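Notes follow once the structure below has been shown.
For this view, one protein chain was removed and the others were kept in their places.
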Amino acid sequence: MSGKPKAAFFDLAGCEGDQLQIANLEEKVLDLINIVEVVSFREIMKEHSDDYDIAFIEGSVTNDHLAERLEEIRENASIVVGLGSCATIGGINSIRNSQDHEEVKHRVYGDQADLFPSWDKAKAIEDVIKVDYHVHGCPIDRDEFIHVVESLVLGKDPEIPNYPVCVECKLNENICAFERDEFCVGPVTRAGCDSCCVNEGTICWGCRGLIDNPNDDAHSDVLEEYGLSAEEVMKKFNLYFGWQQEARKDE
Amino acid sequence: MSKEVNVDVEYLTRVEGHGNIVVNAKDGKIEKCEWQVVEAPRFFESMVVGRSWKELHHITSRICGICSIGHSLTSLKATEEAMGIEISQQDEMLRKLALHGENMQSHILHVGYLALPDLAGVGSVIPLASSHPDELKTVIGLHRLANDMSKLLCGRTTHPQRLIPGGFSKLPTIEELETLKGRLADSVEDLKAVASFVKGLASRFPDFERETEFFSLGHDKEYPLYDGKLKSSDTGTALVEDYLSMTNEYIVPQSTAKYTKNNREAYMVGALARLNNNYDNLSPMAKEVAESFGLEPVCHNPYMNNVAQIVEVVHNVEDSIRLIDLVLDMGLEEQSPYHQPDIDVRAGRGIGAIEVPRGILFHDYTYDDDGICTEANAIIPTNQNHGNIQYDMESLVPQMLADKTEKEIELALEMLVRAYDPCISCSTHYVDVKFV
Amino acid sequence: MNRHSIYEPENAKILNIREQTEKEKLFEIELESGEPLDHDPGQFVELSIAGVGEAPISITSSPTKEGASFELCVRAVGNVTNALHNLKINDEVGIRGPFGTGFDVEEFKGRDVLFIGGGLGLAPLRSLINYVIDRRDEFGKTAILYGCREPCEILYEDELDQWDEMTNMDLHQTVDRCPEGVCWEGNIGVITTLIPHVDFDPDTTIAAVCGPPIMYRFVMEELKNRNLPDEQVFLSLERRMKCGVGKCGHCQIDGLYTCQEGPVFNYADVKDVEEAL
Partner (left out) sequence: MISKEDFEAFVERLVKEDHREVVGVQEKGDKFVFDELKAAKDLRLDYDVTILPPKKYFMPQRETLVKYKVKDGHKAVNEITPRIILGIHPYDLEAIRQMDKVFSDTYEDKNYLKKREASVLVGVNIENVSEWCFAGSMGTSTIEEHYDLMLTDIGDKYAIEIGSEKGFELLDEADVMEASEDDISAVKKKKEGVKEKFEKKLDLPPEELPILLERSYGNTDFWKEHSEKCYSCGSCNLVCPTCYCFDVKDFNELTLDEGERIRQWDGCLLEEFAIVAGDENFRENRYQRYRHRFMRKGRYIHDRFGDIACVGCGRCGSHCVPDIADPTEIYNDLKEVTK
């Protein structure tokens, strides 16, 4: 990329909380537009152009229409970055991947259910197109987003942790959930959030997805030892890992 | 006059989520005038079925990134009601503060970053950086304050962590609350500056009125955001339990979203509706600001929703200072930084109703004995406004056909939709989309 | 090193860049202070690029080289090395070091020397080779065995020619494979196939070996067959490094620190260390 790279933001099925994190950069947004030229960002601007180098995509793919859009974006962009869990791992949308789709549809739309174009599973964008980088999290961490942008502009690979959240939990001197009679999926979840949910007194829910090589068998055993039923363990994993676990099975 | 007007705005910008505006008019007659919503369905009401009471607020927070605090709180209220969980007076006040924080954040974002560019005649907030650097800096400062406030109370500004069934997992400290109070007090001048800046541009709001019904929470003593009964400007008050009979979801062939109605074909929710229904309970300074804009109940110009938002932010600030004082006077009760309230899990149904930035929000859950959700319903503010937007358009377009250009019509329509500040991504249910 | 902190790189300037292959470039660098590095063959520096990070790189020039500058031969494989490849002459980098234990030249003196280099392994060896050449009379016979995967990956081509022409210097080269259409008249096969070509006396020879991890096992086997005692083999190992000064722990090979006891080890000391080879 010579000169200022052009960036565009897109959203598929998601809550747009990740784009909000970018708006929430406050003054730093001005620094951001100094190093990349934002040519499309529907949430805050009217202008739009299909001439861009980096595409940031939020949200999951859930139907053919979105998949087509995604493919178009891939063709236009030289770098595609997934923004937030829905895009990077299917996110909360993939809870329903373990549910019966007919039931899912009917519960919400009754007899009009079939009017809906929706796949039976919500998918990470990686399921449809090649994705170059991921900014994980629900929502994304602003500092990590800055790190990724900064790295891409400088032409280096961003450093995204591939160790579990427990690492950050230790650095932050938290009391482990398991010592508080709670259940946590931090031991198999990718760090990078600075263990923010545990810092705030709760547990890690798994929003950044599994690390590359999680010991999930061990973790299922441990959760059961601590008192969850096998079904509850599955639900713990289904909250965010639904799409990922299936994708791993296919490998 | 023979004129053909074609307005087709696909993916309207500067709103959350995806919506299209389609207008075809020939020879002064409208052939088509539609507000379409084309968001892919996400099935939240199904996703939560089978999940534990401990997770519902976490999941439903993800319905909307913009008002995730509101969704979390509504969800918690529903769960707490279903299980008969009481929260302390202190926690209730802190929750109200959290809601003020989100309301400020969302309104400032909307007025400052999304609506202001229309008034200033530019395409986005980015050119404002050079055309109105001081004003923009003030807006950013207020936005940061609102976000810091949300973060302090909720852990995070989007998808809050500290809000849990029964209270808070972690509390702010006394020093933090004192600092916040100071910052809020200091922000008043900035708020006034933004208000007068907008006032200078207010003539650009189209002069358009259409009588409609306003629906919100209502309360005798306070400006209701966290608590209250249901209130309609047409039919008066009702109990929250009866929300279904006041919202009446139905499907219309020419649109995509489920509409709602009560007394008329459609009603409006949001800042203007709240203000129209509860003007007397606004804080003193908020009333002053409303007066300065000539905004008084009942105002039927939907574009004035932007002004109502500014008025509400002033109210949020003033009421927050009052709440912080109350909390500090009572003394902050100590709890563990990993607090888990004792909860007696039981079966039941609960309905939560809260005023979130875009209007009244309902979550309605049923739980079984193990605290597993068996049924859920959510009615989102933006959904409730779709019908009203459609009727506004149908009434606005003919008024403009005679002497306005296609561009002007397009802008007026875009501004109309944006005035409602729709958050389409959070809408939970829609019907099929048909493209023209 | 009298810096404020062992982590503070000293500014240095790129004086010259010579492209070696598609992925390797030779950088001539001089410290801002104008002082020579004062290193031993086989030592390395931590090369820093502000905003990108640091990477350990062997010094490929000999301490006997004229002038204060030194050379690094770098393969572009990741963040720091790619960023370095994007720099131009006169650009600045940061340097810490020299660090580690290099080849003990005293041990080599008076002996015949056998150099065995695989791929980029020739980079650290070149420092020692040129040292030996510059002090030719202090050493006995020398032979260089050098192997690459393909002819296009050959480093220091001009220098290889020079070495080849020297008397008292036996140079053998091989490539693992030669793609069609590429001109290559030399040996084809892995580096161990070169060992039978050299004649050396196990009593008087000392070997310096450097290459990718898998090379070592096969080369050592072959040298053993030729009765070269383990104590007379030195090799250079590579590990992840973050500090270069024995603190960060990344480069540990069981109990040994690559950046302290190494990167050059005596084979006898590491042959039984499981993580070493």
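Just so it is clear, A, B and C label the chains in written order, and each chain counts residues from 1 on its own.
Convention: a residue touches a chain if its C-beta (ideal position, glycine included) is under 8 Å from a C-beta of that chain, and two chains touch if they have at least 3 such contacts.
These numbers were taken from a predicted model, which means no experiment stands behind them.
For the chain excluded from display, the touched partners among the shown chains of the whole complex are A, B, C. Although one chain is not drawn, the whole complex shows that of A:Cys176, A:Leu228 or A:Ala247 it is A:Cys176 that touches it. Checked against the full complex, the candidates A:Glu47, A:Glu72, A:Glu150 or A:Glu246 give a single residue touching the omitted chain, namely A:Glu150.
Chain A meets the missing chain through residues 28, 31-32, 34-35, 146-147, 149-150, 153-154, 159, 162-164, 166-167, 169-176, 178-180, 187-188, 211-215, 218-219, 221-222.
In the full complex, the hidden chain is touched by chain B at residues 336-338. Residue positions on chain C in contact with the hidden chain: 3-9, 11, 48, 50-54, 77-78, 81, 92, 94, 213, 238-240, 242-243, 245-250, 252-255, 260, 274-275, in rising order.
One rule holds in what follows: only the chains that are shown with their structure count from here on.
Distance from the centre of chain A peaks at C, each centre being the average of the chain's Cα atoms.
Taking each chain's centre as the average of its CA atoms, chain A and chain B sit 25 Å apart. One inter-chain figure worth recording: chain A and chain C are separated by 43 Å, centre to centre, where each centre is the mean of the chain's CA atoms. Chain centres here are Cα means. That of chain B falls 66 Å from that of chain C.
Within chain A, contacts with two or more other chains are made by no residue at all. Residue numbers of chain B whose C-beta contacts span two or more other chains: none are found. Looking at the complex, you find that chain B touches chain A at residues 11, 13-18, 39-43, 45-47, 49-52, 55, 58-59, 62-66, 68, 109, 113-114, 117, 123-126, 129, 137, 140, 143-144, 147, 155-159, 161-162, 164, 168-170, 251, 336-340, 425-426, 428-429, 431-432. Those residues of chain C that touch chain A in the complex are listed here as 51-52, 78-79, 82-83, 86. The touching residues of chain A, when paired with chain C in their complex, are 154-157.
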